[in-house]
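A protein chain is absent from this complex, but the other protein chains hold their places.
Naming follows writing order (A, B and C), and every chain is counted from residue 1.
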Amino acid sequence: MIIEKARVISNSEIKLGYYFLRLFSPKMAEVAEPGQFAMLRCSYNNTSDPLLRRPLSFHDASWKKGEISFLYQVKGKGTKELSRLVANGSADVMGPLGTGFRLPKVSPGKRQPIAIIGCGVGVAPLVFLASTAHNRGYEVRTFIGARSESSLLVDPILVAKSSVLSTATEDGSAGYHGNIVSLLRNKESLVAECGPAYVCGPEAAMAAVVSLCTELGIPCQVSLESIMACGVGACLGCTCNTTRSPNYTRVCTEGPVFDGEEVVFCD
Amino acid sequence: MIIEKARVISNSEIKLGYYFLRLFSPKMAEVAEPGQFAMLRCSYNNTSDPLLRRPLSFHDASWKKGEISFLYQVKGKGTKELSRLVANGSADVMGPLGTGFRLPKVSPGKRQPIAIIGCGVGVAPLVFLASTAHNRGYEVRTFIGARSESSLLVDPILVAKSSVLSTATEDGSAGYHGNIVSLLRNKESLVAECGPAYVCGPEAAMAAVVSLCTELGIPCQVSLESIMACGVGACLGCTCNTTRSPNYTRVCTEGPVFDGEEVVFCD
Amino acid sequence: MTSPSLKINLAGLELESPILTGSGTFGYGLEYLPIIDADDLGALVVTGTTWEPRPGNPPPRIWETPSGILNAIGLENPGVNVFIQKKLPQIASYDLPIIVNVAGNTLDEYAQVIRELEKAPGIAAYELNISCPNVRQGGMAFGTDGHTAAAVTMAAKSVATRPIIVKLSPNVTDIAAIALAVEEAGADALSLVNTFLGMAIDIDKRRPVLGNQMGGLSGPAIRPIALRMVWQVSQAVTIPVIGMGGIDSWQAALEFIMAGATAIAVGTAFFINPYVAKEIRQGLLSYMEREHFTSIDQLVGIAWQ
Partner (left out) sequence: MTSPSLKINLAGLELESPILTGSGTFGYGLEYLPIIDADDLGALVVTGTTWEPRPGNPPPRIWETPSGILNAIGLENPGVNVFIQKKLPQIASYDLPIIVNVAGNTLDEYAQVIRELEKAPGIAAYELNISCPNVRQGGMAFGTDGHTAAAVTMAAKSVATRPIIVKLSPNVTDIAAIALAVEEAGADALSLVNTFLGMAIDIDKRRPVLGNQMGGLSGPAIRPIALRMVWQVSQAVTIPVIGMGGIDSWQAALEFIMAGATAIAVGTAFFINPYVAKEIRQGLLSYMEREHFTSIDQLVGIAWQ
């Protein structure tokens, strides 16, 4: 695990309210894995509001370029502060953290299809996964949902790495008219062939997709969110309910990626 | 009194650790007077650290250009935040506040000399005074002191408006080698002819200059600093000790400019 | 649809807005009222008033801390007589209910100040400051014990024809117990919280920063504790509660109302944002419209109901 002040390569608003942050961090780029995350400090110069670091999943990491990137939505004061970072400034970043996505073992020569299912900014961690999987010879089928066109994040890397890419919006402003589950049902045959489905998005959407995967009989992995204080497993603040252990499980350490069936979603 | 989000024209580091901030604020520019100040908000986006606004004296105000300016030293987290303001961003500014410098009545036709005495960043409020006085027909004699060259602020406007401009540094790195009092003693004849002397700088320096003025028999006005919460007279937080009233006096309202002899300096 | 109503009844006072000013943070209103809209406020709670004029504490009196400020003003005020003769007529022109915050060294002094104020017109209610941490005999001693808190309340009630609001100190183990004692003693309403006793040290001088050594902590820093106390007290008593402590937005105001406050007061936030009362009023109205509440009363204590 690395803590450093990394140089900002760029930090630009790619869509209203969504930013793309690139940092020069060769050490982190070398070890980061898809589904892992970093904690970014949002307060500087001894100010203490916002106090806590904010967790962001790696959107990508390139050991060749020594670069890591994040795709984030400005929600509250922490991400608002992050949006003020400027090129050549520095970002205090700690990572990589957590347990990421696991790709399935495949028989040699087989091009195993996997499903990438993201809603809204939930697309962020799936980009890194898609390119890693693609490079390792999996076939990537991508399904992206959003409330409307304005929050539909069709990442160019995802487009490049996917053999199939379908989009849906709940208001029909782009792609298929419907939520992510109806999109998946619509493409059921494509989904049902997939090795794991990898899911990230709002909790309700993930819960629905997990049910669908169970129904289709395919395994799935979900990336959970939780409010985090330390991000490293020390504070026990980020626990979620799983069937895994007798007690709560730490999202920051045992997660953020869990098997769909072991998560106890609250509804 | 005006509270507004004013557009930042520029905010640049003019000397290591010293910034020059120009704001577009026609309404404030029209009413601001030399020696008055504004309170600038240093926290944005609902963050609350730093919490309080910071007081800065007007360095200049031009109703023609609709512009107000400030010269400030980065000291702690408030001024550090201010230094992050960028052109075309906005600054939340409240002012003009307080009671400024009073120019003496003069007989028609007479070119009354006044002394401008500033130490370190204490020069800031005196620039506006010098140009106003010059434009109204006073003769401006300026004496600037600092610890060393790196904190000696020889403002171009001051240079332009002064008939005499002497500088001193305590370490001799620029100008006369000595503190402000020894500079003034050195130029005693020039100082002694002056109508009021206008003094701003660290408290110890101001106390010493006030003594000297008393000795020379010339009136003087000093601009005091105090930690301020409201800046408008409501909180009673900024009081200083004066001989004026039975109790403490509010620096933000009755001041920041006081007659030298009424201030009780603590040593 | 008619627009939602922010009117409240506070201990018999009909107020147009649940937003009050925190005593001592708004002076006598003379600085802020000319620049803000008085209609945003439900009442004006003026600076602590004592029998004699008080010079207050030596400077420095203010120190900023993370998301808060320490103040040690020390009840500087011109005394009740000057207040009545000079200040009251000036404030009266704003046509806002005026609540006078009263402080004293002894039970008798509280009663004495109120007796004097009873003679003056145009006062809506009294707020007993039994919680000022900044003067040795400034009230906090009265506010940290249920018996003395009740005694001050009774002393005030016995001379007052106007409602008595008792302002509680947060520097206690069990604020609900003190609230109950004060309620039983006849208080018409409670306000909480006053500031938390705190301090800062100047590491260069190796001495406390404030002239008075200690001061009272206010501002957003204390909000979570103040909110918890409002939650506890409003469930314990039946009289209305005025909630305060770090309120700087409509969201924060709503938290206090949902926790059980009938009205809220803004203090420190005025220093940073004089328009905060308007922002709170407009934010509450929009929220109520969006969520289909017709009266702010419907939201009081909704989080524990």
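Quick notes
One rule holds for everything that comes next: a contact is a pair of C-beta atoms (placed from the backbone, for glycine too) under 8 Å apart; a residue touches a chain by one contact, two chains touch by 3 or more.
A quick note: this is a predicted structure, and the numbers were derived from the prediction, not measured.
Considering the intact complex, the chain excluded from display touches A, B, C.
Only one of C:Leu13, C:Val80, C:Val113 or C:Ala221 touches the absent chain when the whole complex is considered: C:Ala221.
Across C:Ile114, C:Leu254, C:Ala277 or C:Ile296, the single residue that touches the chain missing here is C:Leu254. Residue-wise, the contact with the chain that is not shown comes from C:Leu70, picked out of C:Leu70, C:Ile264 or C:Ala277. Within chain B, the residues in touch with the undisplayed chain are 47-49. Within the complete assembly, residues 65-68, 70, 144-145, 171-174, 196-201, 203, 206-208, 214, 217, 219-225, 227-228, 231, 246, 251, 254-255, 258-259, 287, 302-303 of chain C touch the chain that is not shown. Chain A meets the missing chain through residues 1, 3, 41, 43, 46, 48-53, 94, 226-241, 246-248.
Heads up, the rule we're going with is that only the chains that are shown with their structure count from here on.
Common neighbours of chain A and chain C under the contact definition above: B.
Of all the chains, the one whose CA centre sits at the greatest distance from that of chain C is A.
Chain nearest the geometric middle of the protein is C, using mean C-alpha positions. Between the Cα centres of chain A and chain C there is a gap of 47 Å. Centroids of chain A and chain B (each the mean of its C-alpha atoms) stand 53 Å apart. Averaged Cα coordinates give chain B a centre that lies 36 Å from the centre of chain C.
Contacts with at least two other chains are made by residues 47-49 of chain A.
Contact with two or more other chains is made by residues 66-67, 220 of chain C.
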